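One structure, as structure tokens, below. Some questions next.
Missing here: one protein chain of the complex. Every other protein chain is in place.
Right, subunit A next:
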Amino acid sequence: MSRDPKKKPLTVDQKRYSELVNELVPKPLYLRNAIMAFVFGGVVCIIGQFFTDLYKISFKLSSTEAGNPAVATMIFLGALLTGLGLFDKIARYGGAGLSVPVTGFANSVVASALEFKREGLVFGVGSKMFMLAGSVITFGVVTAFVIGLIYAIFIL
């Protein structure tokens, strides 16, 4: 916590108090979190790779084409795990390993939809579904629009 320098200097009691707070506030377990995110994120991608290969072989698609149904499958799994209440339990260990892959995108959509379900299907589920995931779409589209425009005007 940074303090305004113009304010009065800390009294001895306040100093001891803030030292105590700093000691007691839990620090994130950086190394543990990083390893868990790596392992969980890697495993999610391996599952995604498995579905990509599965669709590639069973529907005779190219690797790029097979990526689409694989992403849809992962979104389905993320949505299902969220609905069953299991996603948060796994994400407690996996952290960013679960929220960065598309499973996390699905989780944010379903979590918002469920949270606002009691406000009704239209104003609750329908409107609030993208409350968290909306920013990802907005910033993605804005980025793609700017890059596409630069490409269309200056490079083509």
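Here, a residue touches a chain if its C-beta (ideal position, glycine included) is under 8 Å from a C-beta of that chain, and two chains touch if they have at least 3 such contacts; residues count from 1.
Everything below uses one rule, namely that contacts and distances are computed from a predicted model.
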item: Listed names "Penicillin-binding protein 2", "Membrane protein", "Stage V sporulation protein AE" or "Ion-translocating oxidoreductase complex subunit D", with the criterion being the UniProt name of the chain not displayed; value: "Stage V sporulation protein AE"
item: Absent chain, residues of subunit A that touch it; value: 28, 30, 33-34, 36-46, 48-53, 57, 63, 67-72, 74-76, 79-80, 82-85, 95-97, 99-102, 104-106, 109-110, 113-115, 117-118, 125, 129, 132-133, 135-141, 143-145, 147-153, 156
